[in-house]
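Mind having a look at this structure? Questions to follow.
Of the protein chains in this complex, all but one are displayed in their positions.
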Amino acid sequence: MDFTHDERTLDLVGRLEAFMTEAVLPAEPVFAEQAQAARDRGEPWTRPPVLRQLQAEARGRGLWNLFLPDAPDGTRHGAGLTNVQYAPLAEVMGRSPHIAPEACNCNAPDTGNMEVLAQFGTPEQQQRWLGPLLDGRIRSAFCMTEPDVASSDATNIRTRIRRDGDDVVVSGRKWWSTGAMDPAAELLVVMGQSADPDDEHVDRHRRQSMVLVPRDTPGVTIVRGLTAFGYDDAHHGGHAEVTFDDVRVPASNLLVGEGEGFAIAQARLGPGRVHHCMRLIGIAERALELMCRRASQRVAFGKPLAAQGVVQAQVASARIAIEQARLLVLKAAWLMDTAGNRAAHTEIQAIKVLVPSVVQQIVDDAIQVHGGAGVSADTPLAELWVAARTLRLADGPDEVHRASLARRELRRWADA
Amino acid sequence: MDFTHDERTLDLVGRLEAFMTEAVLPAEPVFAEQAQAARDRGEPWTRPPVLRQLQAEARGRGLWNLFLPDAPDGTRHGAGLTNVQYAPLAEVMGRSPHIAPEACNCNAPDTGNMEVLAQFGTPEQQQRWLGPLLDGRIRSAFCMTEPDVASSDATNIRTRIRRDGDDVVVSGRKWWSTGAMDPAAELLVVMGQSADPDDEHVDRHRRQSMVLVPRDTPGVTIVRGLTAFGYDDAHHGGHAEVTFDDVRVPASNLLVGEGEGFAIAQARLGPGRVHHCMRLIGIAERALELMCRRASQRVAFGKPLAAQGVVQAQVASARIAIEQARLLVLKAAWLMDTAGNRAAHTEIQAIKVLVPSVVQQIVDDAIQVHGGAGVSADTPLAELWVAARTLRLADGPDEVHRASLARRELRRWADA
Amino acid sequence: MDFTHDERTLDLVGRLEAFMTEAVLPAEPVFAEQAQAARDRGEPWTRPPVLRQLQAEARGRGLWNLFLPDAPDGTRHGAGLTNVQYAPLAEVMGRSPHIAPEACNCNAPDTGNMEVLAQFGTPEQQQRWLGPLLDGRIRSAFCMTEPDVASSDATNIRTRIRRDGDDVVVSGRKWWSTGAMDPAAELLVVMGQSADPDDEHVDRHRRQSMVLVPRDTPGVTIVRGLTAFGYDDAHHGGHAEVTFDDVRVPASNLLVGEGEGFAIAQARLGPGRVHHCMRLIGIAERALELMCRRASQRVAFGKPLAAQGVVQAQVASARIAIEQARLLVLKAAWLMDTAGNRAAHTEIQAIKVLVPSVVQQIVDDAIQVHGGAGVSADTPLAELWVAARTLRLADGPDEVHRASLARRELRRWADA
Partner (left out) sequence: MDFTHDERTLDLVGRLEAFMTEAVLPAEPVFAEQAQAARDRGEPWTRPPVLRQLQAEARGRGLWNLFLPDAPDGTRHGAGLTNVQYAPLAEVMGRSPHIAPEACNCNAPDTGNMEVLAQFGTPEQQQRWLGPLLDGRIRSAFCMTEPDVASSDATNIRTRIRRDGDDVVVSGRKWWSTGAMDPAAELLVVMGQSADPDDEHVDRHRRQSMVLVPRDTPGVTIVRGLTAFGYDDAHHGGHAEVTFDDVRVPASNLLVGEGEGFAIAQARLGPGRVHHCMRLIGIAERALELMCRRASQRVAFGKPLAAQGVVQAQVASARIAIEQARLLVLKAAWLMDTAGNRAAHTEIQAIKVLVPSVVQQIVDDAIQVHGGAGVSADTPLAELWVAARTLRLADGPDEVHRASLARRELRRWADA
């Protein structure tokens, strides 16, 4: 048993922390100003230009595409790190979650899309889409969730992907397609049903397909941007509602083939959850730091807030919760690396359920210590809170994962 | 012991519910559209015009100024209801908290300002400000909270109100002055220190004064609107940061006199908290209704969400929490009516601490049942959540009230 | 709306509080000593003699059989109080829950058995059993719960009550028959299936009967006393496991008649829950008082525990929780009095779910403030905690009631 990171990881963490201190954190107010300026001139759905500078800086520092493991055949597109090696880097980036991941080309949903292309894409698909994504020249979106059904159950999905000669035709309505409001998001990765959802002859998990749809294909309509608790996340391309109205693309745009959608989605989930959770741990560390600083400086009723027992209890609970949550994420990452994603099933579900709730509570406490400043835009806390809260829903609500994890646990003893 | 409302109250509740069903709830989408249109044409900080129509309608139905009790001398400015009589009306209005209270001229902070003017204002002050406010022709703001100090401790306040001949001169910085972004908010009620805050010869609670400052007085600067979790509440005049730079008004604008500010503020708090809490109960009922409807309609994994034990547990917990919270608010109101605000001290603090947390949790559960729709603007839930969350901070954070309530309880037994 | 108790109630509360202060609380150590002495001489399952003295004292003070409302035909067996009138008395008795209720002949399960006999018993049944019970000469037990089935679902019950000529024959196994270890518990009220539990021609709620079984009937075996967290409650007749092995009693011992058992049980539940919950409120008040006293006296790290923010937060939370829980119990009692038990269904279930949990938490906090003394027998806290904890299971676990309450709430909106 050994809780230390290896040298390569420690080196990267050190360099990434320097990048955060020297470049990313100072850029936060610039980013906010540029986002507001873009909004004021009627172009809200674009990345603030400071991101380009930070990306150049990150590349120069060797902090680019850190997330991408080597392909099974050994091909290296990114940094070639394992999940355990990447985890602490994701945490550090999570301390400024609206800037740092994109500065290092490590932001969702592009990371997931790049992983899928690297793992499952044909050479042609990789050339057309993976290259520009790895290079940060374009962005992408993942179109999975639908407004009309409980999408946490993938077999519920109603978007159709119908074969028609050498083409496939996509019809349906998606929402929460993060990033898709930005014209730079040239690629939409779309999940849909390619078999009749009620055809009992086809296995329920073999009815879905995943297809690459250029955003400018006729029939694609970007309907509107959604808000999450008042935030439109415009500076990152927002969260789009998108309709697909008989959208025709070549069948060669299918990933792997018809009926493979569910399997690809599953492969995408494990690393994605580790990334999300580690970024959330970074959010929690940021919130705890802000809470401590504020508590030390703010005086009420004759003493600093830091001297109040209730604040101390919150600080302690936050530290304890962070420490154990981080270990469980690392354990999940380690299991994925050493035993495979399937062996890490329980741990992956556990962190999916656990970490957003824990971090939401820590940020909430930090807000409370900040008073009115905490809910305002003068601190990052309110926006960080929303990031944690929405992840209790994204990729399936807690309730679904908890029930699934429980059934597995119950089975262990039912047989015994 | 009798848990029934009297006939006048039941009659008003019935008429108010009809007004909600027939006018207010149908106006919600109109209100949202008009607010967006105002924003699009660069005039965000104004009330959507549909409010005027609803106000006319409310007046016609006899649902106007319901909040205002008769003055101690018997003067009737409003409906002349007791706290117990008004409470269920505030709850009903709380089901559409961004529209109904203002439609009935019962919205904070105007209600508190009108109460103060009715109770403490000179005839001249009443004529100039109270009349137009009761008539709904102007709005007002209450400038209490300051960014630089823990304002839950009123003795911390740093804004100065300095006597200079027949004038007083106001200097300081305030924020979270709700409504003050709207030019219609012609009156600012400002709290400040009129004695040296460190002068030990003056009682700590006799150093504050409250003064009426017209919003257009030279030296008043409306700096910016604040957001709460991404919402700027622009359609209600937002939440302003305001600076007072040697702002000079006649000394006759003081309320009651120098050193009376703290006492006036205290008088304002009791009813204000009952109003807030009853509106929150209305928010909780709205959220519970939405949760139940959604749970009955939405199917996942082969059955409606309503059939899931976890959802049932949330529904039951919500109902139980609402029932007992409502009773405690009513008890506080009843004590205020029958024994005075001071006798209701514990109950008022109790509901201040209790109700926002309880309602926040209920709305959070309702959001979870709605999935992505819950955090978006397609349901009112996210905005209702923010209303509950911010009330854990407004008028002093929970922690302060809990400690104060506890000290009183502990004293009971320390002497024994 | 009126939150005051009527004069008769206030008078009784005053006299009962005097009885508590002057007689019951001073008797607590005597009771403990006598219970230990009985154990030491090998007669654990008997009431300590001090109870007899307290009963005489209570009778003399007019504090006897307070729980029993008048019969529908106006017959008065007890004090003839309504539920609302009795509720605050049950609370006061709850402050010493192992002594005061029995001192006033108001202890479960005798109260429920007396109510059933008063309401449903024949004159013969009343003469033989109700009289001695009202007089405190004998005790009784209620044999409902069974070890082999989830007894919260009464249709699960497996004990058979079979008609055989003029007799009925009882066979089955019961446990948690509170009080039945004491030979003075001459009467066992037994619930069983009188119809085939799988006979679809008989309504599921018409298959049960309730029968009066003298404890000394051949075939009745008192198997053993159960413990709850190490307490055997021996001084109150313990909690028995009882087997019925072809136990034959005259059919005239049936209450009302065959198939009426479920209906009688339901009638018994409403008042029983109000009693339990009000006694629990009394437990909570006792715990809060002890917590406050200890916190004021105990010094750690240079200041009394009462000065610690975390303790203050617990004190405040306890006070807030008690106030609202009490109101909801009173509301339930008032609804039962004014609109009937059926109309109070939601409130009765709500308090059943709510109050034990709330009180458990308060007692747990009080224990924590007491350190090692809190879990020992040197304070009543550990035993009070067990009383609250077990009531989360008795009369059906929280989960069952929460689900039932939720389904009713969901139905309101499903139809809408």
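Every chain is named by a letter (A, B and C) in the order it is written, and numbering of its residues begins at 1.
What we mean here is this: contacts are C-beta pairs under 8 Å (C-beta built on N, C-alpha and C of every residue); 3 or more make two chains touch, one makes a residue touch a chain.
None of these values were measured; they are calculated from a predicted model.
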| item | value |
| --- | --- |
| Listed residues A:Asp2, A:Asp40 or A:Glu200, member touching the removed chain | A:Asp2 |
| Full-complex contact with the absent chain, from C:Ala195, C:Leu226 or C:Ala321 | C:Leu226 |
| Residue among C:Asn83, C:Asn253 or C:Gln308 touching the omitted chain | C:Gln308 |
| Candidate in contact with the missing chain, chosen from A:Ala325, A:Val375 or A:Ala394 | A:Ala325 |
| Residues belonging to chain A that touch the chain removed from view | 1-6, 84, 288-289, 292-293, 295-296, 306, 309, 311-317, 319-320, 323-325, 327-328, 330-331, 334-335, 346-347, 350, 353-354, 399, 401-403, 405-407, 409-410, 412-414, 416 |
| Missing-chain contacts mapped onto chain C | 145, 147, 150-153, 156, 175-176, 226-232, 298-301, 305, 308, 310-311, 367-368, 371-378, 382-383, 385-386, 389-390, 392-394, 397-400, 402-403 |
| Residues of chain B in contact with the chain not shown | 308-313 |
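To be clear about the criterion, only the chains that are shown with their structure count from here on.
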| item | value |
| --- | --- |
| Nearest-to-centre chain - CA centroid comparison | B |
| Computed distance of Cα centres, chain C from chain A, in Å | 53 |
| Rounded Å distance, chain B centre to chain C centre (Cα mean) | 43 |
| Two or more partner chains touched - positions in chain C | 309, 311-313 |
